[in-house]
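For this depiction, one protein chain was excluded, whereas all remaining protein chains were kept in their positions.
Going in written order, the chains are labelled A and B, and every chain counts its residues from 1.
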Amino acid sequence: MIGVLSYLIFFATVASILSIAVLGLNLQWGNTGLFNGGVVAFFGAGAYGTLILGGIPQDGLIGGFQLPYLIALFGGMVIAGIVAWVVGLLTLRLRHDYLAIATFGVAVAFENLVRNAAILGGAQGIRGFERPLRDLFESALAYNAAFFVFVLTLLILTYLFLERLIASPFGRLLRAIREDETAAQSLGKSPSRVRLTAFIAGSVIMGLAGGLYATFYAFISPQDVLPILTFQIWAMLIVGGAGNNKGAVMGTFLIWAAWTASGWALSRFAPLEVQLYTGSIQFVLIGFVIVGMLMWRPQGLFPEKLVVSQSAAAKR
Amino acid sequence: MTALVARNVVAGYVPDLPILKGVSVTAETAKVTVIIGPNGAGKSTLIKAMAGLVPVSGGSVHLNGTEITNPRPDRMGALGVAYVPQSDNIFRSLTIRQNLDLVLRNAGAEAADRRESLFTQFPALADKQSERAGALSGGQRQFLAVAMALAINPSVILMDEPSAGLSPKAAQEVLEYAKSLTEEGVTILLVEQNVKQALRLADHCYILADGRNQVEGPAHELLNDPVVGQIYLGGKRVAPA
């Protein structure tokens, strides 16, 4: 019983953390139409940033500043935002493919950097993080439950923040830019400026998710920032329904459940010689889910309620 | 005889938002027909719709009595209709000769002869035939675009503001050249902002506003019509809706 409960908490915590990242992506893609092909870079920047700022000093590693946890977490978000600012500044004036390629590139470079730079932990990653307020709780289960509540609170806050943002004039501007850049321009707004703001805001939210993820495991390594994570986060958004925050969260839980279940089923029931290929099989499956969704149900399972103008989208 | 007819054409880029709300235009064979009107009237959209570049959702387009509504744009040449876009109407990265060879690529054995005859007609282009078309002056570009249209021996040429961005002298040359083509039986349908110049050499004129027909008549009559003159030819401007 305890095992099941503890697993459920574990699952819900990870899914909630990923939901936050998916919400960040939704702001960029669903609401603004920006393709971020390197979600892991911003997620990773938040994760590494949090552990470096809040961790204890270790031999040969940068950081260990032991900042109070919330400040470290915020610092991680700021670092993710700075990375987004640089990439966005260089690409958002250009055709949309440049952003897609540059963000993909920044993720490759980020993974490459943390894998090779010894001061960032190298392939072993950064360990030995003291999880905040751990001493206040007797059991690991109680602590994990409390941490889940903390994550859930942040998820709800992020959700509410984004809902308000989308309902605000700024949110309408984002959708106007997504639908028709020229029209938005005629409103006297600089689309590239607005897009940059949305891109940075979305990336900061991904940084928050990364920081929470690293806190939860008290550990981060290059294995956590592989391109597949970008792909999973995208799958969650596409399945949930781009543009709709509720759909994004539901899509996250659905895909994460399907992912863990398929991994578990393959490891449990597949013959031993197939198990080596568990990852490949899962990747193919998720690839088919994505391509299938885009082909047959591009609006996702839980589509955006307010469709601004189907016709304007058809124009492209 | 009518060469090209648009009948109650409804068209636009977006399905529910037509720019043309039922426009009818007839281009008589071997005549110059000009379409004028304020910005946003739908002039360019109309000839793009006739060329197959903008989907027509209502009404019909007829060529020599045959309905050709929503043709594939790449098949228009084979039907004898050439279209000269307003801007970006030549391939800048290709040489002048390559531009012509491109449109002549299906002419087979005739291609070389036709290219030479075009070069005889446009000596300025012949002199620069190995240069990239992007290096040409505005007027020369327009002549190259016209030469590319002529290469397919069209019976009808659609021209979208051929004088846009040209010096008054170059504009006059292009328009007069278009007029001269009618003597060989070519039908010209053009959109113009350069209203007075266009009306002086056109045979027939249509005035559009807000996606609808407003006025139509022989060009010389419209040129002298006080009301039309007042509204469209530089008199007191009535703001279009």
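In the analysis below, a residue touches a chain if its C-beta (ideal position, glycine included) is under 8 Å from a C-beta of that chain, and two chains touch if they have at least 3 such contacts.
Criterion: contacts and distances are computed from a predicted model.
Q: Considering the UniProt annotation of the chain absent from this complex, which name among "Amino acid/amide ABC transporter membrane protein 1, HAAT family", "Hydrogenase", "NADH-quinone oxidoreductase subunit J" or "Dihydroorotase" applies?
A: "Amino acid/amide ABC transporter membrane protein 1, HAAT family"
Q: Of B:Leu63, B:Val103 or B:Leu199, which residue touches the hidden chain?
A: Selected residue, touching the omitted chain: B:Val103.
Q: One chain isn't shown here. Among B:Gly22, B:Gly40, B:Pro73 or B:Gly229, which residue touches it?
A: Selected residue, touching the omitted chain: B:Pro73.
Q: For a quick check of understanding: of A:Ile62, A:Ala100 or A:Leu301, which residue touches the chain that isn't displayed?
A: Only one of A:Ile62, A:Ala100 or A:Leu301 touches the chain omitted from view, namely A:Ala100.
Q: So one chain is hidden, and I want to know which residue out of A:Leu5, A:Ala109 or A:Leu133 touches that hidden chain in the complete assembly.
A: Only one of A:Leu5, A:Ala109 or A:Leu133 touches the chain omitted from view, namely A:Ala109.
Q: Need a quick check: the contact residues on subunit A for the chain that isn't drawn.
A: 29, 33, 35, 37, 90-91, 93-98, 100-102, 104-106, 108-109, 112-113, 115-116, 227, 231, 234, 238, 276-277, 279-281, 283-284, 286-288, 290-291, 294-295, 298, 313, 316
Q: For subunit B, enumerate the residues touching the unshown chain of the complex.
A: Subunit B touches the missing chain through residues 51, 53, 72-78, 83, 85, 88-94, 98-99, 101-106, 148, 152.
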